[in-house]
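Note that one protein chain is taken out, while the other chains of the complex remain in position.
Labels run A and B following the written order; every chain starts at residue 1.
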Amino acid sequence: MTASPQEAEPLIAIRNLSVSFATGAGPADVLRNVSLDLGRGRVVGLVGESGSGKSTLASAIPRLLPRNLSRLEGSIAYGGRDLLALPDHELAALRGTRFAMIFQDPMAALNPVFRIGTQLVDLQRAKRPKERRGALLARAAAMLARVGIPDAERRLSNYPHQFSGGMRQRIMIAAALLAEPDLLIADEPTTALDPTIEGQIVALIEELRQDYRGTILLIAHSLGLVSQLCDDVAVLYAGTVVESGPAAAVLGDPRHPYTRALLACEIGAGVARRATLASIPGEVPDATRLPQGCVFAPRCPQAAEPCRAAVPPLRALGGGRSVACTLV
Amino acid sequence: MNHPLRSLALLSLDGLSLNYGTVPAVRAVSFDLHPGETLSVVGESGSGKSSLIRTALGLVPPTAGTVRFDRRGLGDLRGREAKAFRRDAQMIFQDPAAALSPRMTVRTLLTEPLRIHGVAERSAWPGVLDLLRRVGLPESVLEKHPHQISGGQARRVGIARALVLRPRLLVADEPTAGLDLSVQGDIVNLLVDLQRDFGLTILMVSHNLDVVRAMSDRVLVLYLGRAVEVGPAEHVLNAPAHPYTRALLAAVPRFDPGNRHRAPPLPGEVPSPRNPPSGCAFHPRCPLADARCRTEEPAERILTDGRRVACHKPLLASLAAA
């Protein structure tokens, strides 16, 4: 185990990040007062129902936000600088060199008209402008072999469509690692894949951690995936972090009612046939019409008067844990 | 064929095969589904799950073999009988939003089955509203179009629509795919309740082995179009006999906070059905494969607990019947 994020200074410190988008139904407050540390060399999992703002949070770090952005407040500290205050060209220089992203749909991220080799060489150019093409190709081949593409050298001349979905996701991982980024953002990297291929990718990420020293921000639907891969975890609900901390603590002893409800939904191997399964009644509120006070109150079994009065702040509990709930 | 239980089956497939051109997608699959039972088909993407259930529903004619519904061959149904089958067998689709006609409102979508089968709308409407409540939808969705509702709501509309005609057989292709964990349990509970209340027989396809475990009586494991293991759910899922079933189960990342150890993943990917491997189709990925597996296709054998396995070296050889 590496040092806990509290001891060493985190790679990235997000403070009071708020993001809104302009929509036909008024401003959508997609992230509100989000504070989160991404510790050096740690795998941080981001979980929450769809629409809770996971992807928006991930893309706010390299500031790749959609055009209808109407509010961007707070700060994202990285290497002593605030990413939100950085001029565009400086940020552009960080993308692809310091930050790399892997998406749910690897096909969308690969250019269909260029050979894999060419794309992998171009990716390295930013960091190694002077190196010979041959040397970069060799690095690319070695990285492809590293992520488990058989016959890597020959496959450099293939086009993206000539690979299966699982192989494309491996290529995306190779591409991200070739840039040797400080932060690797993986947005549901296995959602589009089969369980068996998902297992392979998980094993790959696990294995790569032995020689990749950077930080990984992993967005995932599956709690199994998060429990297996992550050191830290943050639970997002309707644009707010409701609970965060070391994964073993948060998942093993959840404190926020939402985290508890979510964990209870996981169908364990011991479930009896036709037993009634847990679910969370109600729906995630619309980002344009958020409830007063605690966002989870309309669905929370423990909601009481004070919950609806004010938004409970994210409070530190010690041991690197934080929870936003009036009861805790 | 002469098994006494056979005649009681609601749906029975016998040596069902489906080729797309020359590419085999389903190869000689047989099973019986009894009234009130739930059978789940599992397997990796491209293993032929959707093809199998589409053939079972008579949406594509089989290349070989027969499908019998209520003891009548689907191929022999004509006119009235064919229409009655379309009323008795309904389906929930893999992509719920795409399976709703985009220009119709939910109201029209829910009453259309009635119009198709000449059921008086007025007398059936209270039943439709009741179903709407059962699947947990507010009446306000009635005037919405499919693109205006969420994935979970579209799935519920799909379920309600499949039940409007009170079918006997419900075929569900990935009923929880793409849903949040928080709704997944809801949908499973709903299907189980509806099954009990309407006496439904369910044929289901799912990637999610936890959902399969929670819902099924029996499980059929498909690999490259072949049923490699069929048997009672608790046996197949707790003590798999086929190496592929075991690998499939091991692949699911288990939620187990504090314990990050995991089994090694199944190597490789499903081969193309265009040119399947010789012998046992699973041999290139099977840790137990030997020379015989590479040349000789394993015949199906029946274990003492009643399950069928197509493997030369089933993991539970002790159960293998003489």
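Heads up, the rule we're going with is that a contact is a pair of C-beta atoms (placed from the backbone, for glycine too) under 8 Å apart; a residue touches a chain by one contact, two chains touch by 3 or more.
Just so we're on the same page, contacts and distances are computed from a predicted model.
The chain absent from the displayed complex carries the UniProt protein name "ABC transporter permease subunit", chosen from "ABC transporter permease subunit", "Protocatechuate 3,4-dioxygenase", "Quinol oxidase subunit 3" or "Signal recognition particle receptor subunit beta". The missing chain, though absent from the display, is touched by one residue of B:A99, B:I187, B:V270 or B:C311; that residue is B:A99.
When the missing chain is restored to the complex, the residue among A:E9, A:E73, A:D151 or A:D286 that touches it is A:D286.
In the full complex, the hidden chain is touched by subunit B at residues 54, 57, 59, 83, 86-87, 89-91, 93-95, 98-103, 112-113, 116-117, 145, 147-150, 158, 161, 165.
As a convention for this text, only the chains that are shown with their structure count from here on.
Interface residues of subunit B facing subunit A in the complex, by the touch rule stated above, are 44-45, 150-152, 180-186, 188-189, 192, 207, 209-211, 213-217, 233-234, 247-248, 250-258, 260, 262, 264-267, 269.
If you check the complex, the residues on subunit A that touch subunit B are 49-50, 164-167, 194-200, 202-203, 206, 221-225, 227-229, 247-248, 251-252, 261-263, 265-269, 271, 273-280, 283.
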